[in-house]
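Could you have a look at this structure, given as structure tokens, before my questions?
Every protein chain but one is kept in place in this view of the complex.
Let's look at subunit A:
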Amino acid sequence: MTNIIDPIAELDEARVENQDVVIAKSRIIFRRFMRNRTAVAGLFIFLALFLFSWVGGFLTPWDKETIDPFNIGMGPSPEHFLGTSQAGIDLLAMVVEGTRISILIGVIVGGLSVLISAIYGCSMAFFGGKVDSVMLFILEALIMMPAILVVAVATGSGGDGLRALPSWLLLIVVLLVFSWMGTARLVRSLSMSLMQRDYVKAAKYMGIPSMKIVRRHLVPNIGSLLVLDFTRGVTGAVLAEVAFSFIGIGIKAPDISLGVLIGQSTGQVSSFPWMFWVPLTVMFLLTGSLAMMNDGLRDAFDPSSSSIGSAKSKTAKKKTR
């Protein structure tokens, strides 16, 4: 019975292969993303910052440890492009280092937390029943814990074992533990409703293996959410790092991050303004570029997206008015 070949379907396939132009999905996504000018600008700013954080050190002969005794607390000058701190350390070198640490924290926390929440949420929906309720209990208990207290305990007064780790690594671990629950819950409810859809049911009755169903039907539908959540997670992690370091409980000197640089300079905004405004601007560029990308990524990845080129979107706008 299974070997019956539908002649019309075969004909259709042949026609598709020969004549019609088939655009690959990745290409559609890429085109949709490129159509959003703001998102492309955001991507460029982000890439530029990323590049800056790795090769920016070559722009200046100074590094973040060398003290220049002739230029202590000096404003921007040809010798130090962004000025020096009150200890005589080149600000550009510190900003490069800080940006790298901040991007690192953001990308690692954002990426891993999306992965954890996807796996956790999907397995909750997939297994259901007892497993689901136990996992949901753990999840809600974690949401309940005020993250800031745990961050403060872990980074401020960790035991000897924790002290050996660099503080940015410690912060990554703590932020990771407290960042994935919201998305996991969303993934759970979303994939639960997807499992009830007719096309998933149909695929099940056709005897398609579960892994294939997950890959074909669940992942593309949750994928847009996950991609969105990645950029949102990166933004969240960067902001959390800045906020925690700003009030002195995240990353601790001598480790440098954007938050540390901003936090250290708040006391002397009037006397050393460049120490405050430069890292703040870099942080704005970083979080701002991610926010700009966010919208474009949503339009690009969402299978039910209404973003179909400028010609149609104009008419769509007119309709809503």
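Definition applied: a contact is a pair of C-beta atoms (placed from the backbone, for glycine too) under 8 Å apart; a residue touches a chain by one contact, two chains touch by 3 or more; residues count from 1.
Throughout what follows, contacts and distances are computed from a predicted model.
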- prompt: Unshown chain, UniProt name, "NADH-quinone oxidoreductase subunit H", "Cytochrome c oxidase subunit 2", "Chemotaxis protein CheA" or "ABC transporter permease"?
  reply: "ABC transporter permease"
Field: Residue among A:Met135, A:Ala152 or A:Val219 that touches the chain left out of view
entry: A:Ala152
- prompt: Which one touches the absent chain: A:Ile72, A:Leu115, A:Ala141 or A:Ala202?
  reply: A:Ala141
Task: Just name the one of A:Asn36, A:Ser85, A:Thr99 or A:Thr235 that touches the chain not displayed here.
output: A:Thr235
Hidden partner chain, residues of subunit A it touches: 137, 140-141, 143-150, 152-154, 156-159, 162, 235, 239-240, 242-243, 246-247, 249, 259, 262, 266, 269, 280, 283-284, 287-288, 290-291, 317, 320-321
